[in-house]
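Rather than the whole complex, this shows some of its chains in their spots.
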Amino acid sequence: MSFLGFGRPQPTSAEKIAAVENELKVVAEMHSRMVKICTMKCVDKTYREGELTKGEGVCLDRCAAKFFEAHQSISEQLQKETQARGGAGGFMG
Amino acid sequence: MDTGLTQAENRELEQRLQKRQVKEFMNVFGSLVDNCFTSCVDDFTSKAMSNRENGCISRCVLKSMSTQTRLGERFGELNAAMAQEMQKRM
């Protein structure tokens, strides 16, 4: 979310800490969304085995890669569209 | 909205609201990713997105934005109508 940190001259301690904290929160949320979705897509819910099968493991790896790719392309598209529509106002209702 | 706050309180409030808006935006963005990825990506024989998947995602983003805008308008109207209704009753 570095595009939200547009240069105020001298951020206070609290602001700097909040910025780092926020950045890490964004990453943590992305991580937990990925785990939730990829588990749903790849892992068999009957739990007849306690270990990931080879197929499930490979599926998780690919799901993770696709999730990052999708995440990035959605993020780019949203920025483009938001600019084209003239600011986040319209999109956020 | 008449908040009955002083100017200083209003400044403080505005800062909080800005934080809230950022948070709100992150939530909308997160749900959009969840929804579009879940709906569009189902093939895990490759680790790169296919053209079909990319197209689906891109259309999903457009449609989600239109949905957000349309429901935002309705929400605004309905909320204003409800507020008026409530004031009449008081």
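Which chain is which? They are A and B, in the order written, and residues in each are numbered from 1.
Note that contacts are C-beta pairs under 8 Å (C-beta built on N, C-alpha and C of every residue); 3 or more make two chains touch, one makes a residue touch a chain.
Quick caveat, the model's predicted, so the values are computed rather than measured.
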Chain composition of the complete assembly in this structure file: A x3, B x3
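Note that in this section only the chains that are shown with their structure count from here on.
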Chain centre separation in whole Å, for chain B relative to chain A (CA means): 16
Chain A - residues contacting chain B, complex: 1, 4, 22, 26, 29-30, 33, 37, 40-42, 58-59, 61-63, 65-67, 69-71, 73-75, 77-78, 81, 85, 88, 90-93
Contact set on chain B toward chain A in their complex: 21-22, 24-26, 28-30, 32-34, 36-38, 40-42, 44-49, 53-54, 57-58, 61-62, 65, 68-69, 71-73, 75-76
